[in-house]
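Excluded from the complex is one protein chain; the other protein chains are retained at their positions.
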């Protein structure tokens, strides 16, 4: 493992991650990626520690990824499924968390459909002065930091496998396409990409990308009468040492058409479209959505020649992305993302847990 | 581990527990409490053994506690959830248990909504002459021995952390408040508290504490015309060596008001109120229940100054106990109970399993 000065006790959001923290996660994940290629893929790092997966919102994929990561580190795992939980017995979420604390949990991996639940639990743990760590595995439409970190790791290891680091993305054009308004994945990714110095271009139908969305990331939300919005982000905490220019270069761009976002893009991040958006009359039809914002081989012609496509999964084939493109290893990073997920989650559990052991 | 002469093969009920058995559990749990405070919280005691959690009635809390306890002892665990069980395929419960036996289960932890199921399974295992142990994790309105033992451990370690033992409770006044009629926790606690020589005062509305309830614990059920019932318990198996007095001092008291139970109490055990009791017209409203039998800071004034409050969880805040009181470490033992639960369940699994290994 790389020597590091990691002081973070919880991972709840990427909004305040520093460059040093991003790089520590990337380098630690790279070490574990190497472990995963060995014959014996386990390390004894977290032996005797308990990682509790408290998934108030069910997710087989993310839960399995955290479970494998924890087991690779030799931790004991506990799974809590919302369906059979004591929540149905009227207990508050904080009381459930405190129960797992009292049972000896060292790290709580929390998913909840309401934004802010992991933060509230972490605040309560800090108030109690206990050493348990909270890892946000997705909260409402707020953040999904481990997903954004694995996306970052996937891209950075593609550029420089030996030494993945945040600065590799400086100046890259990255398109994020789809249901941005409702996506915690997009929010976490926007924080990390802005911190890296990348140019982040969002593309979605207006119902899924209101102009006000930009205010979440910047006070300077530009001229709202345009077809695209160019936004200069607030000075990011990721480069606290650099002198904050009075007017930083724009990094966040909003588009209500796909083409300007794809033009010369290095990477295209697609987002999962919830079918419920249709019934809520935010979209006319899946077919029309695919025509306008679905990623296909033809539309990728607009991008850089080596463009790569990401998706957090599970994919609705033929909606967010065409089926043949998804299976084409020349363009698709989707399988790499899943593999990176285990390495990045091992890194996060290790960084949070090794202070305790 | 303390040297001990533990001969019990199943833990189904506390009705016939001896003082020596209570003390063995308390001392073994104290050893494991010490293990749990170490850097590496695991011991290899039950390596290669299989602990099957057969929860025909779902319970995240108790199941997680047993699962952590088993993993701390290095056992392999199997979880059986009622919802996806073969029970829905028409198999009998005994056949399900025999299937887990044939798969190589060493200890079966069983919860079922019908009283007597763990006993029936244990009887069948004994009839078959096999070495598998059965641990009752709550059966209907019958018993929940591991909960009562963890309550006992919580109280005894508070009084003498270095040497928890049953006799520490002799002469203490302990109030049990709430839905006693339907509570397996109350029944198991009454057995252990009577065995300890404590004065046990039950308090509940008449619909949740019928006079006939006392007959479960004693043949001498006193004068039934009073507002409170004073009962001399049948001679307890907990002190088989002591000469049984022709008329033992009363130890069990029934009250249909809260105040006489709280008066000078050393400990107050509150019980969970199932919301279903309202719909069954056993109670007028949650609000009225809280007014009459909910534990608050004000009502605790009646008790001894150092009084402590217990609850088996999950708590309905503001019903059985006021929210601020629950969070006050000066009065509340609720978090300690959860922590004690892991140590006590490790002790029970160890005592049942170490004979086999």
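Going by the order they are written in, the chains are A and B; count residues from 1 in each one.
Everything below uses one rule, namely that contacts are C-beta pairs under 8 Å (C-beta built on N, C-alpha and C of every residue); 3 or more make two chains touch, one makes a residue touch a chain.
Here the structure is a predicted model, which means the values were calculated and not measured.
Touch with the chain that is not drawn comes from one residue among A:18, A:31 or A:59, which is A:59.
Checked against the hidden chain, the listed residues B:78, B:169 or B:195 yield one contact partner: B:78. Listed here are the chain A residues that touch the chain not shown: 36, 39-42, 58-61, 64-65, 67-68, 71-72, 81, 83, 275, 313-317, 335-339, 341-342. Where chain B meets the missing chain, the touching residues are 47-50, 52, 76, 78, 80-81, 83-86, 89-92, 95-96, 98-104, 357.
By definition in this document, only the chains that are shown with their structure count from here on.
The geometric centre of chain A is 44 Å away from that of chain B, both derived from CA atoms.
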